[in-house]
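Below is one structure; the comments refer to it alone.
Note that one protein chain of the assembly has been removed; the remaining protein chains are unaltered in position.
On to chain A.
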Amino acid sequence: MRWFIYLYPKIWRKRYGKELEQVLQQTGISVKVMIDLLFGILDAWQIELSERKIYGFRMDRLLVLISLLNVLLIVQLISLREVIMLEQIALIIAMLSFFLAVCILIVNMFKVGIAKGFSLNTRLGKLSIGFMGSYALFFVSFLVLAN
């Protein structure tokens, strides 16, 4: 039940997390409540991203722009029959992510100890998991493109 609250943006979670947890304890969890929470999470992120700015540009608009550019690039490369190049790029990024994830994990283990190094409580631990996620994502992309 609690991990649903962790999906909300950090600022939102700090302000309403405990209250929402309290309400969830009283309502109990059902499929309907889970769907409602997922919509709530999307809504909270939409508000969060529309309020964050990078160099004066709204972050949600920047993300949409970057996504559109990515789609344009992929469509362009596919039409040029350069899927092999995309395959290689995906594999390189996947391997690089894996390498960085392992390096950060080792550094973290030296810094905070072996047992704590595997936990998600440290910033380096979170970063390592992030790179692992990137590795998984790009490796799946590579497999899809290769087939």
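Criterion: contacts are C-beta pairs under 8 Å (C-beta built on N, C-alpha and C of every residue); 3 or more make two chains touch, one makes a residue touch a chain; residues count from 1.
Heads up, the rule we're going with is that contacts and distances are computed from a predicted model.
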| item | value |
| --- | --- |
| Omitted chain, identified by the protein name its UniProt record gives, among "DNA-binding PadR family transcriptional regulator", "Tripartite tricarboxylate transporter TctB family", "Cell division and transport-associated protein TolA" or "Alpha-D-ribose 1-methylphosphonate 5-phosphate C-P lyase" | "DNA-binding PadR family transcriptional regulator" |
| Contact partner of the left-out chain, one of A:15, A:111 or A:126 | A:15 |
| Contact set of chain A toward the excluded chain (per top definition) | 12, 15-16, 18-20, 22-24, 26-27, 32-33, 35-41, 43-44, 47 |
